[in-house]
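Down below is the structure, laid out as structure tokens.
Missing here: one protein chain of the complex. Every other protein chain is in place.
Which chain is which? They are A, B, C and D, in the order written, and residues in each are numbered from 1.
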Amino acid sequence: MSNQPIVKLVNVNKSYGNVYALEDINLDFYPGEIVSLVGDNGAGKSTLTKIISGTEGPDDKGQIMVDNTEVKNWTSAKARARGIETVYQNRALSEQQTIYDNVFLGREITNRFGFIDRKKEIEETESLMRKIGYTSKVWTPYSSVNKLSGGERQGVAISRAILFESRLVILDEPTTAMALTEAAEVLEFVRNLKKSGKSVIFISHNPWDAHAVADRFVILERGKIVFDGPKGSMSADDFIALLHKFAKKDIKS
Amino acid sequence: MSNQPIVKLVNVNKSYGNVYALEDINLDFYPGEIVSLVGDNGAGKSTLTKIISGTEGPDDKGQIMVDNTEVKNWTSAKARARGIETVYQNRALSEQQTIYDNVFLGREITNRFGFIDRKKEIEETESLMRKIGYTSKVWTPYSSVNKLSGGERQGVAISRAILFESRLVILDEPTTAMALTEAAEVLEFVRNLKKSGKSVIFISHNPWDAHAVADRFVILERGKIVFDGPKGSMSADDFIALLHKFAKKDIKS
Amino acid sequence: GTWCSGVKISYFKGGTADSFSDVLEKGAKQAAADTGADVTIISSNWDFPTMVQKFKEEIAKKPDAISFMGHPGDAAIQPSAKAAKDAGILVDFSNVPAPKSIATVNGGFTGANLKLMGNNLAARSVKDFGLKKGDQAIVIGTFGVPGRSDREDGTVSTLEKAGVKVTKLDLKAFAGNAAGDPNLVTPTLTASILKNKNLKLIVAAGPILGNMNNYFKAAKLEPGKVKAAGFDLGDTVLKGFEEGYIQLTADQEPFKQGYMPIISLCLAKQYGLGQTSVDTSSGFVTTANYKVVAALPKGFR
Amino acid sequence: MSEQKKGVLIPERLKPVLGAFIFFVVMMVAFIASSPEVFLNIGIYSAVFLSLPLFAIMGMSLVFVTAAGEIDLAFPSIIALSGLAFAWTLQQTNLNFILAAIFSVAVGISCGLLNGYLITKLGLSSLITTLGMNFALIGLTNVLNNGEVRTLEGLNDSKIKSILVGSFGPIPAQMFWMFAIAFVLGMIFHRHKFGLHVRVAGDNPEAGRAMGVNIERTKILCFALVGLCASIVGILGILLLSTYFSTLGEAYLLPTLAAVFVGGTPVTGGKGTIGGLVIGATTVVFIQTGVVAAGLDGQWTSLGFGLVIVLSLLGHRKFSGRLTR
Partner (left out) sequence: MSEQKKGVLIPERLKPVLGAFIFFVVMMVAFIASSPEVFLNIGIYSAVFLSLPLFAIMGMSLVFVTAAGEIDLAFPSIIALSGLAFAWTLQQTNLNFILAAIFSVAVGISCGLLNGYLITKLGLSSLITTLGMNFALIGLTNVLNNGEVRTLEGLNDSKIKSILVGSFGPIPAQMFWMFAIAFVLGMIFHRHKFGLHVRVAGDNPEAGRAMGVNIERTKILCFALVGLCASIVGILGILLLSTYFSTLGEAYLLPTLAAVFVGGTPVTGGKGTIGGLVIGATTVVFIQTGVVAAGLDGQWTSLGFGLVIVLSLLGHRKFSGRLTR
């Protein structure tokens, strides 16, 4: 890990109406590091990723620093241009469009008049899907996304995130509703990302998965960071015990 | 476990167009038994539950037997009347309606003209939610469901399933997207169901959860039952190994 | 009759189904039965671009003759009229005069001079009801759509010349055409009546005129307290006369506007006679003569 | 999250009604200020209340259809066709009101059932199907009626007319009928299980099906209700005029739709309000009166009408959050 964080959050806050989803968040993400972000439902994990990826603006007081410079009016287009890619919890796919349209959405390969170079997009989509191991006789890059299974959709969303020169990949519950073997493939894929020098933020409700891939754990509870530390020699069971310790207690009467 | 199965499937098939989602399924579900139904994405688990709960009709050839008598034109209303309750993968909640409306949907407490007895429905909803441990200062039975968090919605769906005199409760991925502590509560709840003599079909992609609650495992792969046996002394690791053995291999090229 | 059989005539009526267009159609069909002519009825929903479009389509079908009514004016139709003439199709105009086009095709014209009709109704009202400067009047109808509202526009301008202050109630303005259901005029008309303290006259046409009794009741007006005048003549209008709610109306005899052009075109086609022009807006129905009219056979006005 | 919103004083489900009401009051205050001589006179209210019930009764059934996630544009033609059935039967039977009303209602409901069948059983889009059916049914009406204006003079002295559309003091009888129907339909919509099923059909039909609710039947009944209300409106309209025109329903299309949305029922389905509809219909029928009374004649009316619709939408938006996409 180099010393300069790719993204640094300083005192970031986010409220929805009277609800504080995030409070005074200070976090750094370094190159080549896999951070498992965990916490209860509603803890603010997705909100945090949305702020980093530019789809939601934080409240005024805090700062987002990318490569040690503060960024203002952060948008998803800017984030992607700076190498921050996100696989959203809801996948962010347009079901009725083709696979290649979805892969290149917002960053279409076009001629100078803005017309899409389909041939090139399809070629790249094919080689990419092959690379991450998704191929099929049933669908082609021309297929629309609504023809795909949940796992396949996930594949499209992930391939989209790695296609471009990404440095930090955020995966928001990428294994949710995935069967064992498919989930294992995603974990393998996350480790490969790290090998190729990319930084990863991995969000999961499955503590075994979260433990398996992580270099570092960040636990969020009710909008606050309650734990931030390296995995070190912590075992899965230790980690689960840690999680239980911080879990909010007051949901039960 | 008594000798007479609550539900018995004989040679059940289900196809969507040219796709066979289920092929020649033979299965029995006995009182007081927790069956963990597992399998890859698209294996047919949800389809199987839909057939048992009457929301999808099977193809003509097979039979559904309830209490050892064949049922025809099986509908969700009939299934519920016979004590089969389902918590669907998609929760089946009407977001804009109140909690009590959702809990009693399709089985409203009414006067003889069909007007809803709100007071009674609210009372029962409250006592029920208290019973299963979901209470809150933020929402009341009057709240519409779209004000609730994912975990809370799950609570509504589950409470709906146990409110009535149910004998077989089907839970389709009830812990998906749930944080550790909340998932633990659901597991606890499943065990309580069993204690009160109910039969449970539990579907999960989390092998640890599936292992933890089960009396018996059924593994589906591509529409077929590839394993059906008691848990016995099988450890979680054995179970995971078993799953890996049956997992479909050809999704990768 | 059969003397005109085999002659194909396209007859333009205005709306698909309003009482005025329907009487036009009745007239044309009567003429078809009397002559044996093969008459096709074309409807345009009173929409000008549609009329011109349909006119062009009919010319393309090359019938023997076209009777074109309610058209949008010379500039729009003269080129097509010329095309019709070149194609050897006889053309007759009705309802709204189009001098240049009529000259182009040497056609006939059957109908009322609507503007004049409006002017006359206003002048007659001023005279009969003794209207003077400072009196107020309400005119209900469509305004500012030439061809469709010449009559009402004419009424308004003549009334205003006489110093009468006019409030226009636009039927089209309220969500489509309130002429379809005269009930829907009640609230606005009542508001207008309350607003105009010095109201002496209400002018309306067709179903609205026929519903005058209900408007008077709604506004708590005695029959005759304010005079009502207008256009068209049907059972309900005659009833209005009888009950004292209506004092004056001018009918443009739509039946004749349907009947005469077919006869004229048949004569021209079969016997080479010149086309005929007929003015159908000759007289007024008043409190003095409505009984005579009421005794006439029904369904022809 | 560490804090919770507190003190939401107005229950969510009353917001649209309240929003529609506030908007109505503001509009009326503006009208009274601009033309006190008109709006401080009871006469204008009597006049407006003559036709208000027709819009409101029609609109209530549209609240059901809209809440069920569909839309109905065919009702103007159903008014015309069922009205024809009413007028024709009256003529044939020498003013047998009961028979005529039964036949008219049967025609109206049949049209609604046909729409409902096409839409739910054959899976067609309600917007386009009812647009098409509106043309088809008015065409059928015209073909059957063949351009006749049917005068029903005898009606003027009939008892039934004075019961249905007579007046009690300054208040037209149809206002009472409107409130009665609003009460019944309001209870059904908000309190009966049918109303719940309607809302579920518009919000999440899959959920309803899974819970054993017959979503198709629920939707079909909503379209049938539109047919029923259309025939009621046709009957009342004809009684008011003692005359039948085949153009009878035409003018209801846009104002009634506007009343539904101005009343706070969102186009997206899943909820709605009968109380709001009554307020919305009242707003809509007062708009034109107000503009005319303000001395802006003719051409200004539609400008005013359009602006009021957009403004009321903005009001709902601010007050209850985004209603619709």
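Keep in mind that, in the parts below, contacts are C-beta pairs under 8 Å (C-beta built on N, C-alpha and C of every residue); 3 or more make two chains touch, one makes a residue touch a chain.
Here the structure is a predicted model, which is why all the values come from computation and not from measurement.
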item: Contact partner of the left-out chain, one of D:Leu137, D:Ala251, D:Val278 or D:Ala293; value: D:Leu137
item: Sole contact to the chain not displayed, among C:Phe109, C:Phe143 or C:Tyr259; value: C:Phe143
item: Subunit C, residues in touch with the chain not shown (by the definition above); value: 13, 16-17, 25, 40-43, 45, 47-50, 52-53, 56-57, 59-62, 72-76, 78-79, 143-149, 153, 173, 175
item: Where the missing chain touches subunit D, by residue; value: 69, 118, 122-125, 127-129, 131-140, 142-143, 146-147, 254, 257-258, 261, 266-267, 298-310, 313-314, 317, 322-325
item: Touch list for subunit A against the chain that is not drawn; value: 53, 55, 75-77, 80, 86, 88, 90-97, 101, 105-108, 110, 113-116, 118, 137-138, 142, 144
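As a convention for this text, only the chains that are shown with their structure count from here on.
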item: Distance between chain centroids, defined by C-alpha means - subunit A, subunit B (Å); value: 31
item: Distance from subunit C to subunit A - Cα centre to Cα centre, in angstrom; value: 72
item: Multi-partner residues of subunit B (at least 2 other chains); value: none
item: Where subunit D touches two or more other chains at once, by residue number; value: 4
